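Note that one protein chain of the assembly has been removed; the remaining protein chains are unaltered in position.
Chain IDs A and B follow the sequence of writing; residue 1 opens each chain.
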Amino acid sequence: MDKRAPFPVSRRSMLAGAAVVAAAPVVVASATGSTASAVQGRVRRVTIYAEALPNNQFGYGLAPGEATIPGPLLEIYEGDTLEIELVNTTNQRLSIHPHGVNYDTASDGAPLNGSFNEPGQTRTYIWRTQTQYKASGGFYMPGSAGYWHYHDHAMGTSHGTAGVARGLYGGLIVRRRGDLLPDRQFTVVFNEMTINNKVAPDTPMFEARHGERVEFVCIGHGNLPHTFHLHAHRWADTRTGMLRGENDHANVVDNKNLDPGSSFGFQVLAGEAVGPGAWMYHCHVQSHSDTGMAGIFLVRNADGTMPAGAQEAIDRFHGHDHGGHAATEPAAATAPHTAHGGH
Amino acid sequence: MDKRAPFPVSRRSMLAGAAVVAAAPVVVASATGSTASAVQGRVRRVTIYAEALPNNQFGYGLAPGEATIPGPLLEIYEGDTLEIELVNTTNQRLSIHPHGVNYDTASDGAPLNGSFNEPGQTRTYIWRTQTQYKASGGFYMPGSAGYWHYHDHAMGTSHGTAGVARGLYGGLIVRRRGDLLPDRQFTVVFNEMTINNKVAPDTPMFEARHGERVEFVCIGHGNLPHTFHLHAHRWADTRTGMLRGENDHANVVDNKNLDPGSSFGFQVLAGEAVGPGAWMYHCHVQSHSDTGMAGIFLVRNADGTMPAGAQEAIDRFHGHDHGGHAATEPAAATAPHTAHGGH
Partner (left out) sequence: MDKRAPFPVSRRSMLAGAAVVAAAPVVVASATGSTASAVQGRVRRVTIYAEALPNNQFGYGLAPGEATIPGPLLEIYEGDTLEIELVNTTNQRLSIHPHGVNYDTASDGAPLNGSFNEPGQTRTYIWRTQTQYKASGGFYMPGSAGYWHYHDHAMGTSHGTAGVARGLYGGLIVRRRGDLLPDRQFTVVFNEMTINNKVAPDTPMFEARHGERVEFVCIGHGNLPHTFHLHAHRWADTRTGMLRGENDHANVVDNKNLDPGSSFGFQVLAGEAVGPGAWMYHCHVQSHSDTGMAGIFLVRNADGTMPAGAQEAIDRFHGHDHGGHAATEPAAATAPHTAHGGH
């Protein structure tokens, strides 16, 4: 059990930081003290370290030696600007390229625009955001709010796809004022035949307590089509995963395409109307789940204890019974190595 | 012509049953007498038999010896509970796992939770549904209404994907009060390189009369990405396939991803503004349609007669001319073996 990650943690104190890496310095948040009522247009600053990891993997982290796969979940409000000082501690050319936000060519992160860090180099990338605004004819041009992501765009070939394969990716949330804030957040990246560069049974076990508002940020990478399925929960196929009223007739889904470069997010109440337990999440492409693209969303009892049958389910998933593990407290539910990197 | 299937059949008398298996005992409906004005929260019960079929296939059915591929189309209202007594008549471990509805771990249908039928075993699965409800900030948590599906999650490997490949799947509709009810319903499952485990020209020919309100329930399974295309008809990419008003600007499509684990549905007026005829439906992935993922949606004249040219089209599709088949009545348009299993 990772003592660094108190449970539960109040994520309202750390917007723009990453709840799932609560132990790490949440630089963005601590620099700005952002809250739901913060004025728009704040400039937030964060330093991100790109580092080599064992097994020829790479990761982004918020402090030296803290790199994870995925990298930290970044979060800002629509209207804010995020300045990222990217420190490249590796011997590879790399960058950070975001989806969904505004950036000029110098912050593109693509070799096409000469926008990357040479080995050992530090470079600043600036991401701006905008709110939607009225065009003519009753139409509005969309703002930046959404469940987005970022990734390397420069390692390896001229097209820069080697870094993604090796772990240089993470989630990026741009919220609109008034959006509901979750109790917990998990980043799920379907990358080639892995989840967060892991295969079962080493895939991340996401943990929450019964009734908590849990936010999933789902990202696709690699060369293959995938579909993300979560057992016993569902969400609307909208910007927030929720609906806007009785007559809203957006699609409601529990299985959604998660193909390379795409991302989406949603919030569920953990175990709502279904109870606590060990719930599967997996790619629904059959051969993908069969060969390891599956994991567990563990919904604990409201008091943090393990629900009946859950440990047995976890043991089945691991293919063995490692006994005497009836923890009454979540084992580092929100720590990076659990939430992002497996166990 | 299958005398068991009168044409047309009033499906309003059998909500929660499956119009496409009109001949079979519609247990759910007959047990509840559900109608569009029924109160919410009814508990509906149905017995489903999982059976071995020829050629190493398996199917679900509503009575012994009546298993089909796909299984019966189940239909309930949001707020209802469906109790399924699953009788496993086979020598394989299997289960029934639903999408979109609420269930506790005992009804999960996944080996992870020890939720399955051993060979010969009978087990009850309980599926509950909920209506959307208001959260804070103007957001609503989504309800269960949608075009969903169910499938085995326990046969074969520990991940339970062998049953899906062999035919253990079907459609599940959860309606909201006020939803429009169709005259006919068809379940289309893109499963690996087949449609309903058949390849052309043995794929199902779906039949309706000109102007009838026809509901398609489309489900994806297997290992491959697919796109469902229907000629000469289109639908909105919403929960119902329809729009909500003049200013509704949801996407309107006639081709949609139908990837493993996903499902959607829609209603069209058969032949509206295009006339009766033999209309193709097919996977738009070219090599998939070339090798057999194509079929015919036969829109008959309003009086049930064959429209000019349609029989010739059907004969072309079959690669031969079997002549003198100018039926004036649909040949078992809604019978299981036509709607689901070929022709």
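Going forward, contacts are C-beta pairs under 8 Å (C-beta built on N, C-alpha and C of every residue); 3 or more make two chains touch, one makes a residue touch a chain.
Values in this document were obtained by computation on a predicted structure and should not be read as measured data.
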* Using the definition of touch stated at the top, determine which of B:51, B:78, B:152 or B:179 touches the missing chain. => B:179
* **Candidate in contact with the missing chain, chosen from B:47, B:68 or B:240** => B:240
* Asked: Pick from A:57, A:130 or A:291: which residue touches the chain that isn't shown?
  -> A:130
* Touching the hidden chain in the full complex, which residues of chain B are there? Just list them. => 138, 178-180, 225, 227, 229, 231-232, 234-236, 240, 242-257, 269, 272-275, 277-280, 282, 284-290, 294, 296, 309, 312-313, 316-317, 319
* Structure fact -> Logged for chain A, residues touching the omitted partner chain are 99-100, 102-105, 108, 110-114, 128, 130, 132, 135-146, 157-159, 161, 164-165, 220-223, 225, 237-240, 242, 244, 247, 250, 257, 259-264
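By our rule, only the chains that are shown with their structure count from here on.
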* List the centre-to-centre spacing of chain A and chain B in whole Å, with centres computed as mean CA coordinates. => 35
